Every structure is written in C-alpha cells, then in structure tokens.
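Remarks on the structure that follows.
Here the complex is missing one protein chain, while the rest keep their positions.
Let's look at chain A:
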Amino acid sequence: MITIKGLKKSFNELEVLKGIDLEIDKGKVVIIIGPSGSGKTTFLRCLNVLETPTEGSISIGGQEMDFTKKVSPAALSAFRRHTGMVFQSYNLFPHMAALENVMEGPVTVKKEPKEKVREKAEYYLEKVGLSDKKDYYPFQLSGGQQQRVGIARALAMEPDVMLFDEPTSALDPELVREVLNVMKDLANEGMTMVVVTHEMRFAQEAADEVIFIDGGVIVERGNPQDLFNNPQMDRTKSFLRKIQ
C-alpha cells in the first residue's frame, strides 16, 4: 500500500528526515512515536506532500512520486487524493457547517453530484457519531466533535490511507476517548492508518506496528507488545521511561 524509499527532508540547512525506508501493508495501523522535534510531523506531512521531500520516493495506492524530479501540480493533487489527513488543530473550514465541510472535497475536487455527496457525507457523519450536528458551524462544536468532523471530511474523499498527526493532543482529557474510539472503529474496519500519537493505550489496542523515530531516522520498530515491553535500543528505552 505504502512504499517509502530513502526519504529525506531538509529545511534550509537543517536536515530533519535523514533517510527513511518503510513499507506499510494494506489494512495495517502504524503508530509513530518519538521525542519532540524528532521529525514525526514532518514525516507525516511528507506522505501527503504538504512538505515536499528533498530526496527519495513515496508510492501510495499504486501512484509513485519521485522527489528527485520536479513534480507537476496535477500529479500532486492526484497523489494527495490517496491520503486523508487529520490535523492536530482540526483545521475545519469555519465558514461551512459540519455537513458542508464533509461535502466540500467530493463536490469541489471530485465533481460528484451534490445530492449523492450529501448522502455520503451524512453517512460519514453518522459513522463518527455526529448525525445530529450536521448543520452546526465549527465554532458551535466541542474540540472532540470538531476533530470527528475532521475525520469524516478526510474519509469522504475515500482515501487509501488515513494520516493522523496527534489528533487528540489539543483535546481536553474527557474528549480524547470519543475520538480514539472512532479511530479504533476505522482500524477494525480495515482502514490503513499512520498515526502520530502519545496515547499508549490506543497504541496497545489498535496498532499492528509501532515505529520509534528519533533524530530523523527510524530507530526501532516492532509490534506494540515487544516494543513497549521489551525495547532493544537504548534510545527507545530512555524515551519510553520518560513518557510512562
């Protein structure tokens, strides 16, 4: 489903990603952990090219992007449609009601007929438990509700892979669970997911694989039980000690 080869990203002089190789199979849930500033967000943003990698290639859902060459805007837009992104700060469109937020992609980008899209958007809002809030503007929703609309908006584009960047870290503790539950349902339904999170319980419950990134490289990877309970590398051990 996803193949990443030799991925590097620099901001001016600062090399943030120093060569990442990774394969993710269809239907797998991969959790990325690592210290602040280790490049987790940058990595995720490279996967849907919100950041253009400096080197390397990414293939998702059968489309390959080689970043050693120049990428055309059309190829870029097409490539982004393989992934759905859920942002830490939700980034809902404030001038659109919840349902309109979810409909926006299919109507504007895919040019699907509005009536069909409305049904689809209602289906996805129901999936995230917000049928009764479809006419609410973002400012009328709680953080957890906004984030669930954000998930529905991404799902409505029917991406091959869902990307989550610390989707619950801006939320009050009592709202975290409702978002994680939606994500767990998605995982159980076989959605391929790449999730940056510090929610260890969620990682234990939902992840097929946990990847520990530090200093712009993958330090260690494994299934959650092994990696959390029996880490091999010193850097992983000291990081896990700090967060537990």
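Annotations
Methods note: a residue touches a chain if its C-beta (ideal position, glycine included) is under 8 Å from a C-beta of that chain, and two chains touch if they have at least 3 such contacts; residues count from 1.
By definition in this document, contacts and distances are computed from a predicted model.
Per the UniProt record, the absent chain's protein name among "Sarcosine oxidase subunit alpha", "Methionine biosynthesis PLP-dependent protein", "Phenylacetate-CoA oxygenase subunit PaaB" or "Amino acid ABC transporter permease" is "Amino acid ABC transporter permease". Touching the missing chain, out of A:3, A:108 or A:223, is residue A:108.
Across A:154, A:196, A:211 or A:227, the residue that sits in touch with the chain not pictured is A:154.
Summary of contacts with the chain left out: across A:56, A:84, A:167 or A:216, the touching residue is A:84. Where chain A meets the missing chain, the touching residues are 48, 50, 73, 77-78, 80-81, 83-85, 87, 89, 91-96, 104-105, 108-110, 137-140, 153-154, 157.
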